[in-house]
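Here the complex is missing one protein chain, while the rest keep their positions.
Chains here go by letter, A and B, matching the order in which they are written, and residues are numbered from 1 within each.
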Amino acid sequence: MADHILEVNHLKKYFKTNRGMLHAVDDITFRLERGKTLGIVGESGCGKSTTGRCILRLIEPTDGEVIFEGEDLLKLGKRQMRARCSDLQIIFQDPFSSLNPRNTVMETIAEGVRVQKKYRTPAEIEKRVLELMETVGLAERLINSYPHELDGGRRQRIGIARALAVEPKLIICDEPVSALDVSIQAQILNLLKELQRKLGLTYIFISHDLSVVNHISDEIMVMYLGQTVEKAPSAELFANPIHPYTKALLSAIPIPKVDANKERIHLKGEVTSPIDPEDECRFAKRCLYACEKCQKGCPKLKEVSPGHFVACHCFPE
Amino acid sequence: MSTETMSVSRKYRKRSKLGEIWHHLKKNKGAMTGLGILIVMFAVALTIDFWLDMEKVIGQNISQKLQAPNSLHWFGTDEMGRDMFWRVVYGSRYSLAIGFVAVMVSLAVGVPLGAVAGYYGGKVEGLIMRITDIFSAIPSILMGVVIVSILGSSTFNLMLAVGISSVPNFVRITRAAVLTVKNEEYVEAARALGKTDLYIIFRHILPNCLSPIIVQTTLRVASAIVSASSLSFLGLGIKPPSPEWGALLTAGKTYIRGYSYLCLFPGLAIMITVLAFNMVGDGLRDAMDPKLKR
Partner (left out) sequence: MSEVRENEKTVDDSLVLDIQDLTVHYELEDETVEAVNHISLQLKKKRILGLVGETGAGKTSTALAILNLLPNPPGVIKSGSIRVCGNDMLKLSQKELESIRGSSISMIFQDPMTSLNPVYSVGEQIAESIELHEDCTKAEAWEKAEEMLQLVGIPKERIHEYPHQFSGGMKQRVVIAIALACNPKLLLADEPTTALDVTIQAQVLDMMCDLKTKFDMAMIFITHDLGIVAQICDEVAVMYAGRIIEQGTLREVFNHTKHPYTEGLFNSLPDIENREAELQPIQGMMPDPTKLPEGCAFAPRCPYAKPECINTPQKERSFSETHKVLCSAYDDPTFRIRREEC
């Protein structure tokens, strides 16, 4: 029996807009084992960030269940939820807007430390802040620096230290390296992996960059317009993609090797509108293999091999 | 142990946070000039009752009326032969207080309301903003008249009236600033840490909304002084013959063609005060913004 730290069932988030209901997240279900990493990939607007924020209730979901260690977070009152915050944390994409420009490194990290009632006196708090700074690889002398004095990589480390300060069990990483340069990106990815090993963290890693997600995740979930189209262990997904969208995504990754670029699968057109979608496969309009079947109802996720789920009418057949 | 670790953040820090602000403010010449002017003015206003003979301020001497500025009467004399210099100096006692207290009142009421409206949105915002709209639809003089007649005519009620009539400005400006800040990721990060809304508003949102609020505050000081004078003119507030800059200005208006200095000096006094507030405000804004520090 695997130890599932998080179970998300039929999570939905609809936004009311002037033109109708925007289905940002539409019936997402997954389970996450303790100490593992789930990667969520998809293009902008596919609902991957919204999913992450719904789990933390930074955005209130419309419907569904988020069961964390056996407790449905969506049923908690405001105050109880606040207390659970020390178990779940988030790291943001933009290292420039995720830190309050008026707070020093010390103040930012201390904010997280204070949530844990363990540390009371200023000296204890400072000691803990220094420990955290060391954990994420920030030099002691930066303790009174303001975010604007630091570069993207160091800012991102502050964000990570702030999240770690509450000693969380699950961290949602929302595109944590997209805004960073490649050499810094690798530093942060290595740091995240190392922290996972040391502290036994569980990650949900949201990104649009498949090669990064592949590198860090044990399992990958591909989203399209608010729905899961394919979910599989990373190696399996890359070796044996089934959904036409996954195939197209994989073929679109630019590979930094001469002559490595294989046949590209071109998608027709662009992402369709997530506002009041019709009851059909949402990918059908761009799909190369779309047939009549695809117009009849949303395809359901089905297991094609152990752990490999696909939502498609036509594949695998 | 504790002293040893505390020294780490001390080691890399030259000053405390307030010290830091002061250090940067000190380098700003405009702000220091403004601060100097304000200190002198407040010192005069606070102590004037102890050293100035009221006779100099309100004593009439018709034989010397409407004299142009000269060595005896630096700012000239008014239609009752009163020395304008002393009247302007004594006026600071009222005008500074009105300007300062009235703006503090509107700040204290307007900023929290605006912050709440901007942060929560939805129905709360609708309610606050509609009430604000209703308030700003009533001419401020009329509102002042109503407030003063309800509460009774006194200097403090006058300040209150003036302050309340400029609350809508602060609500609107604060709300607009909060709207831009509240979607920043650090606000979300604080929510993810389980901080309360009140903490987030005061700790993360308002400090990043300071610029427009400070600018508005310094500008409002001037209009508060002037609108207080219109209320005094209507007999609701400071009673003549006590001089107050706005009242001096209104009184001088009748003579502006022949004796422009009657308006000039109280006008200058208001201008210098506002300028001083403005320079200090700008300086403070820059000194409190870590991004502008080098």
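The rule we apply is simple: a residue touches a chain if its C-beta (ideal position, glycine included) is under 8 Å from a C-beta of that chain, and two chains touch if they have at least 3 such contacts.
Computed from a prediction, not measured in an experiment: that's the story for all the values here.
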Sole residue of A:Asp72, A:Asp181 or A:Glu278 that reaches the chain not shown, by the stated touch rule: A:Asp181
Contacting the left-out chain in the complete assembly, out of A:Lys12, A:Arg34 or A:His208: A:His208
Selected residue (touches chain absent from view) among A:Leu99, A:Leu201, A:Leu267 or A:Cys281: A:Leu267
Contact set of subunit A toward the excluded chain (per top definition): 43-44, 151-154, 181-187, 189-190, 208-212, 214-215, 234-235, 238, 248-249, 251-258, 260-261, 264, 266-267, 270-271
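By definition in this document, only the chains that are shown with their structure count from here on.
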Gap in Å, rounded to a whole number, between the CA centres of subunit B and subunit A: 48
Residue ranges of subunit A in contact with subunit B within the complex: 53, 56, 58, 81-86, 88-90, 92-94, 97-102, 106, 111-112, 115, 121-124, 126-127, 130, 140-144, 146, 148, 159, 162-163, 166
Sites on subunit B touched by subunit A in the complex: 1-3, 5-6, 8-9, 12-13, 184-186, 188-196, 204, 207-208, 288-291, 293
